[in-house]
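Shown here is a partial selection of chains from the complex, left in place.
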Amino acid sequence: MTRILWINPVGTSAYDAPIGEELRREAAPDTRVDVCSLPGVGPQHLEWNALEAVVAGPTMGVIRWAAEQQRYDAAIIGCFYDPALRGARELAGAMAVTAPAEGCLHIAATVGDQFSILVGRKKWIPEMHENVVKYGFANHLASFRVLDMSVDEFQSDPQATQKRILAEAEQAVAADRADAVVLGCTIEFGFYREVQAQVGVPVIDAVTAPLRFAEFLAAIGADHGWRTSRAGGYDPVPPREAKWIPLVAPVLDIDPRQ
Amino acid sequence: MTRILWINPVGTSAYDAPIGEELRREAAPDTRVDVCSLPGVGPQHLEWNALEAVVAGPTMGVIRWAAEQQRYDAAIIGCFYDPALRGARELAGAMAVTAPAEGCLHIAATVGDQFSILVGRKKWIPEMHENVVKYGFANHLASFRVLDMSVDEFQSDPQATQKRILAEAEQAVAADRADAVVLGCTIEFGFYREVQAQVGVPVIDAVTAPLRFAEFLAAIGADHGWRTSRAGGYDPVPPREAKWIPLVAPVLDIDPRQ
């Protein structure tokens, strides 16, 4: 059994249950996925990088809790900015850590040659582009396309959202020569199957893709020792410094099957 | 159960049994791995790109056999040059196809920031570098390091080979700031665990890594429809053209567990 923790790095548990359902539906049979969010009231989403900064510290605390106390096999920091992934890996010990952009892009660049990322707002693009470059996929990026929707709008009128996603996905294929589409926000969940069926190219979902990538990382870590290298940038936080990063017990939505 | 075909794209079955054993030892529990090589006598390895050209056609025939007649879930073209991967994907239908460099590099660039690839001969570097660029990982490449060994030497004196690999792996970490090491030939199999234990960074094996990556691709294809996109470069070969690519039934080493 692989135990995975999905972290909604926000100060609301509103998305925990629906994302949990989605994750459990999409996971491998022997995967158990708990979903959590940050304790206390805080940002409802991370569209602004300043909000990302605010939740970065507590997220590190949750990573410590997950790695040291709960011994999850993998954790996913559930925002397409992949916030604080470097820091999380320093803290995670044997636990794998990944995040939506990393998971989506490795898949998209393999099943296709050129992908388009559908973002909510133009504002998101520079930081996300920085990650595309960091992971190595700049030459596989056909385009960013803007849905002109905010995070909190994606699930309020699902049919309208799906229509918007489909329209931009079709344009990505027709105008930008994308042969894969990436949904650039975790809250765009629930749409990929239908859009994929209609647009005819792989539509990589920002919840499901990092989940499967996390399972993969957990498996190769356990089976072959291919875990985060400690010889370079992911040098682990030593105990004398870890004291500055208090453990945080998150609000938790536990997989009912375990 | 996931059925995977490892193709040794050479005209000798000498490596089929030992690679088969290695693959079955390293695979996920529900994976069955058959190993095959090309029928008839042919190149014993693909160090020269002209040899790669010679086996490219028959390899396409094996891909057709695997996809159309045997319906494998995934196939791996077992040479670190990733020969004819584009063509294979055109032919593979719903079957996933991958190859060692692709599998190794996606893993190496995730568990570390900078990897070094250990090749047998300097001669291999330009084509392999072309693939590093193609997959997007040029900025994650710390170095190529040359073992000064040919393919057919790797398994002839395993202790000597392991010593060479360890020496270069240590230099990759110390001198090139690699924090992961990739074994740049499938016939470097059998050494990664020991070298990894000694050098202290992930050592990504060119047999095991693409196997696990193939399992991953098969799973996301089956579960989410994330299969090779048909909208761009992987447009499938139409029936009227497929006639030029005769099916090839390979020499087969079947997984005894199925």
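For reference, chains read A and B in written order, and residue numbers begin at 1 within each chain.
Methods note: a residue touches a chain if its C-beta (ideal position, glycine included) is under 8 Å from a C-beta of that chain, and two chains touch if they have at least 3 such contacts.
None of the values given here were measured: they were computed from a predicted structure.
J.: Shown here are 2 copies; how many are in the complete complex?
T.: 6
Simple rule for what comes next: only the chains that are shown with their structure count from here on.
J.: Give me the rotation angle that lays the C-alpha atoms of chain A onto its copy chain B, rounded to the nearest 5 degrees.
T.: It is a rotation of 180 degrees, to the nearest 5.
J.: What is the distance, in whole Å, between the centres of chain A and chain B, each centre taken as the mean of its C-alpha atoms?
T.: Computed value for the inter-centroid distance: 28 Å.
J.: Taking the touch rule as given, give the residues of chain A at its contact with chain B in the complex, in rising order.
T.: 26, 28, 98, 102, 106-107, 109-114, 135-140, 173, 177-180, 192-193, 196-197, 200-202, 204-205, 208-209, 212, 216-217, 219-220, 223-234
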